[in-house]
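Omission of a single protein chain aside, the complex is shown with its protein chains in their original locations.
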Amino acid sequence: MFIARVRGNVVTTQKVETMTGRKLLIVEPLRVDEKQKKMFGTEKCFVAVDSLGAGTDDLVLVTQGSSSRMTSQTEKSPVDCVVIGIVDTIFADQAEVYRKSGKAG
Amino acid sequence: MFIARVRGNVVTTQKVETMTGRKLLIVEPLRVDEKQKKMFGTEKCFVAVDSLGAGTDDLVLVTQGSSSRMTSQTEKSPVDCVVIGIVDTIFADQAEVYRKSGKAG
Amino acid sequence: MFIARVRGNVVTTQKVETMTGRKLLIVEPLRVDEKQKKMFGTEKCFVAVDSLGAGTDDLVLVTQGSSSRMTSQTEKSPVDCVVIGIVDTIFADQAEVYRKSGKAG
Amino acid sequence: MFIARVRGNVVTTQKVETMTGRKLLIVEPLRVDEKQKKMFGTEKCFVAVDSLGAGTDDLVLVTQGSSSRMTSQTEKSPVDCVVIGIVDTIFADQAEVYRKSGKAG
Partner (left out) sequence: MFIARVRGNVVTTQKVETMTGRKLLIVEPLRVDEKQKKMFGTEKCFVAVDSLGAGTDDLVLVTQGSSSRMTSQTEKSPVDCVVIGIVDTIFADQAEVYRKSGKAG
């Protein structure tokens, strides 16, 4: 899996049938900046199915490949990228490098 | 999945049997340019099966890997890349970064 | 899938049993050069199973991953890369960027 | 598989059901530095499920893709990255390039 930031969403009217009703997010994979103790973007751009209600700027946990069909929402769908969790906190290199705003310490 | 621009197509006469009649598009994955609020090309080059009738310069949603066999057109085919939607609009970083021409606002 | 140029072949005497008799090609993925209207190499190097009789310098269509087991030649084999077509013509950016020599226009 | 160093962990409260109770590690793939005879980081960042109790700075063996569902802990889960071993020693280029601290020679 990888950690990504939600940047936006995609709308497609014409699509294969099984994709009807899927929410499609634009996500950017992130890395840990060891010196600055924070997450930073890779500028890569993926589209992931979301069934958890992630919002813009949320950090999410994303699964790729055949494993992305292992949720009740994506089973047997032509989907290769899915949000499986919304990130609350990330600890790395002996520091807290991310905490979701609105979450108590 | 990833967003790509249709650049052209490929013709193969000699091929494995199950590929007969497949429309094969040349697609280039795109990224979001945050400052210029638009999509830009990565110069990478994939070949994707299309059953939706996407045309040159259309932006499409592309699935890779085993999940690309999860459409009625590609089931059991030696296909690892398929168009699953034609993109109408993309919102990213609080802006509309793409709208298909001919689509009302 | 991706488009690749056949550069040569590999011979292995000692191998897992199911690979006996497989023809193994060295292939280099290609990209479209938009300005020069031709294909160019990426210098990457893959080994693909071929059952179509592709020759050196032919351009071929290559499938990766589990989908490469979806041909009669590769079924249940430990193969992750297979030639599924020999390319005749490639159109991109409103131009013909490749035509197999010996093919009439 | 690849060798990675454990850098930390991720906490997600809101997640798909089947991920409940999974321990999620931040891992950084490593390479062998031939001249300095040691492992060094690639700065890439993955999230892997761990059921072996790996600790921060441990070197672990990581499997990706559908194969990461081939453990009793991850079967049928939307997981594409899993720790399958904790590394004791690495030999490369005729030298020992890593030994887990606390392990006798």
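Letters A, B, C and D mark the chains in the order given here, with residues in each chain numbered from 1 onward.
Definition applied: contacts are C-beta pairs under 8 Å (C-beta built on N, C-alpha and C of every residue); 3 or more make two chains touch, one makes a residue touch a chain.
Note that the coordinates shown come from a computational prediction; the quantities given were computed from them, not determined experimentally.
For the chain that is not shown, the touched chains among those present are C, D, taking the whole complex.
Mapped onto subunit D, the interface with the missing chain covers residues 1-3, 29-32, 51-52, 61, 63-71, 74, 82, 84-94, 97.
Mapped onto subunit C, contacts with the missing chain fall at residues 7-16, 18-19, 24, 26, 43-48, 56, 65-66, 68-69, 76-81.
Methods note: only the chains that are shown with their structure count from here on.
Distance between chain centres (mean CA atoms), subunit A to subunit B: 21 Å.
Subunit B and subunit D have centres, each the mean of its CA atoms, that are 33 Å apart.
Residue positions of subunit C with contacts to 2 or more other chains are 66. Arrangement of the chains shown, judged by which pairs touch: a linear chain-to-chain path with two open ends. Pairwise chain contacts present here: A-B, A-D, B-C [touch as defined].
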